[in-house]
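Complex shown without one protein chain; remaining protein chains in place.
All chains are identified by letter, namely A and B, in their written order; residue positions are counted from 1 within each chain.
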Amino acid sequence: METLAVNEAALEALDQTVEITADEMDKPEFKFDKTVGSIHSENPRMVMRNVNVHYGEKQAIHDVSLDIGANEVIAMIGPSGCGKSTFLRCMNRMNDTIENCTVSGDIKLDDVNIYDKKQDVVTLRARVGMVFQKPNPFPKSIYENVAYGPRIHGLAGSKAQLDEIVRNSLERAGLWSEVKDRLDAPGTSLSGGQQQRLCIARTIAVSPEVILMDEPCSALDPIATAKIEELIDELRQNFTIAIVTHSMQQAARVSQRTAYFHLGYLVEVGETSNLFTNPSHKLTEDYITGRFG
Amino acid sequence: MSSTTVFNSTTPHRDADAVNRRLKKRYAAERRFRLYGLLSVAAAITFLVILLSSIVANGLPAFQKTYLQLDITFDQNLLGIDDVSDSGQLISADYQRVVKEALKVKFPEVSDRRDRRALNALVSNGAAYQLAAMLKADLSLLNTSQSVWLYADDDVDTYFKGNIDRNIPESERRLKDKQFQWLDKLEAEERVKKSFNWTFLTAGDSREPEQAGIRGALMGSFYTIVVTLLLSFPIGVAAAIYLEEFAPKNRWTDLIEVNINNLAAVPSIVFGLLGLAVFINFFGLPRSAPLVGGLVLTLMTLPTIIIASRAAIKSVPPSIREAALGVGASKMQTTIHHVLPLAMPGMLTGTIIGMAQALGETAPLLMIGMVAFIVDVPGSFSDPATVLPVQIYLWADSPERGFVELTSAAILVLLVFLATMNFLAVLLRKKFERRW
Partner (left out) sequence: MQISTLLLILSLIVLGAYYLGLRRSLQVAGRPGKRKHTLHSLPSYYGLLAALWSGIPAALIIVFWVAAQNTVITRLVVDALPPEYIASVGADELTLVINDIKNLASGNIISGQSGPMMQAAAERYLHLQSISRLALAMVVIALAIAGMAVIWWRITPGLRARNQVEAIIKAALILCSTIAILTTIGIVLSVLFESIRFFKMVPFTEFAFGLDWSPQIAIRADQQASSGAFGVIPLFAGTLLISTIAMIVAVPIGLMSAIYLSEYADKKVRAIAKPLLEVLAGIPTVVYGVFAALTVAPFVRESGEWIGLSVASESALAAGLVMGIMIIPFISSLSDDVINSVPQSLRDGAYGLGATRSETIKQVVIPAALPGIVGGILLAVSRAIGETMIVVMAAGLAANLTANPLEAVTTVTVQIVTLLVGDQEFDSAKTLAAFALGLLLFIVTLCLNVIALHVVRRYREQYE
């Protein structure tokens, strides 16, 4: 357990990966020859085909294919351990940090394979930003939190430009009015909801094209959650967003398309309104109606 | 667990008396056990108290020193100075003779040669250096008469500190009856005083206890620790960063880990052998030099620093790393910009503790020749030098009573340094203790 801290994410992911037992596979409703619904998008930004993810021997994602369209919010739902977070983390190669995690298949961002040897992960992550489950501001000032990304990517030529980026990002994250007088205060001194919006501001400060959100509201109270959801809707104007959520209501509120994952398989994808009102697959229906999850 | 009878279903009937008697016994055993524990703690603390108090009691007098006041005449002829502008002459002039003359004037009745020698022995050889320094600072003193406080001999010093008993037979003590008479006379005229022993802090080592000081050893320790710090801190931190953040889990990394843990428990003297064989005999580095001492201590303290630094890195939550990676920082940027600053207090604490260990270390330095008798205060990393703990060892081996005091006083100085460093480490830990 020497690298306990580093591998915590891996272990968590492993915990969530449930082996499919033989008799589960035999159940009539458990059929996955093909994902139900259209995986395609009109104006695709990210195209994923036949993605498989293994943690060592265990397979966490089975042959998932999905498009994410420009300026759309796609929600990924499913019971815990269904692999939705793992799948999300493939999209900006955050899984690289986990030892013995292997990803196969095609994941393309604007027609470039992001798992190509030539692809620099750093530039990739600048283009595909990520917001995490728990707000994780750096233990630095609010200003430094937002300025860090632009700084390492050399996005600002001068202090004035950097100030502008910080202000702009905080405004777009709806946090500016609350913190403009105390930019020097530590980011950790904010409330949970504010911290999460700070993390969103930090992510959009590097002007990514896609933002991945891994259950961004699970650690927040309902009021803070509502603010973030509002924010997500606004951000859609400029960004493509993939959000993993536990809450079906949240998926219904913020997303245009929804993908339902089950035990590492993508069971069903569709227009959000459609999927919730009229699920095609038995498993989706069971989940939505609250039989499990 | 011990009393199966309680659960024995065949004897449901309990004899209340027997149970009570047993209970009494059990509680007595409980009290005894508790007492043993308390006694153990008390014993350990008593040892500490005895150790410290014996050192303090022995060492404090060394900070004082006895002076004798004599009327010195800087007689040009006696000194043998014919050219005042020649500084070489001023230094090599015969100051002993002037001191002897002053004693002769003070005690005209002493005429026997052996008595004279006994009389002269009351004043330290170091008095000559005192007078030389006086004259050099003020040439107008030449051919004048001055009342001067001179260093007393270490036996005289010991006597005035109450460590020579006049009642034991004359043949068994270092000072004879006649010497006591002279000292009594001086004391009656208030020509004896004790004052702070600056020599102890400003002089190098010496064969004479009253002229010996720890400055040489302190400077040696300083140079050695600087080398150790400059090498072990960056190397230790770098190694810890690699092992925690970058190293893949494989045999090689396991090997490094096992190695570090074992090195932490290898006897320090073995590191001395390594230093002797590798640094001195193989690479031909100078013996007795702080540079080599620092290299040896670096290898010795590295495991401590690496282990502490790894613990500090481990305590940085992974969410911080994810946050940085998420905005597109590279692994190296994440480590240098975020993990390292957050782990720094822990690393510094570990380093200070490692340095305190190095500062108190003796055995490996004996191997690389830092035990030589060195009078000069070292001025660079390659000058022959000794360090404070070795100086303590050397003094403890010297038979004169004066050195016993010096030993304890030097220990006090060493302990003060160590206490300060450990206190700093504790402060640092308290100040930056962070809970995520």
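Rule of thumb we're sticking to: a residue touches a chain if its C-beta (ideal position, glycine included) is under 8 Å from a C-beta of that chain, and two chains touch if they have at least 3 such contacts.
From a predicted model like this one, the values you see are computed outputs, not experimental measurements.
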Message: In the whole complex, not just what's shown, which of B:152, B:183 or B:239 touches the removed chain?
response: B:239
- line: By the document's definition of touch, the residue of B:266, B:375 or B:427 touching the omitted chain is B:266
- prompt: Contacts of subunit B with the missing chain: which residues?
  reply: 1-2, 6, 26-27, 29-30, 33-34, 36-41, 43-45, 47-48, 50-51, 54-55, 58, 234-236, 238-239, 241-243, 246-247, 255-256, 258-263, 265-271, 273-274, 276-278, 281-284, 299, 302-303, 306, 330-332, 356, 359-363, 366-367, 371, 389-390, 392-393, 396-397, 404, 407-408, 411, 414-415, 418, 422
Message: Under the stated touch rule, tell me which residues of subunit A contact the chain that is not displayed.
response: 1, 120, 122, 152-154, 157
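Everything that follows uses one rule, which is that only the chains that are shown with their structure count from here on.
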Statement: Cα centre of subunit A to Cα centre of subunit B, whole Å, reads 59
- line: As the complex stands, subunit A meets subunit B at residues 2-6, 8-9, 92, 94, 97, 99, 121-127, 129-132, 134, 136-139, 148-149, 152-153, 199, 202-203, 205-206
- request: Going by the contact rule at the top, pick out the subunit B residues touching subunit A in the complex.
  value: 244-245, 248-249, 257, 313-331, 333, 337-338, 342, 434
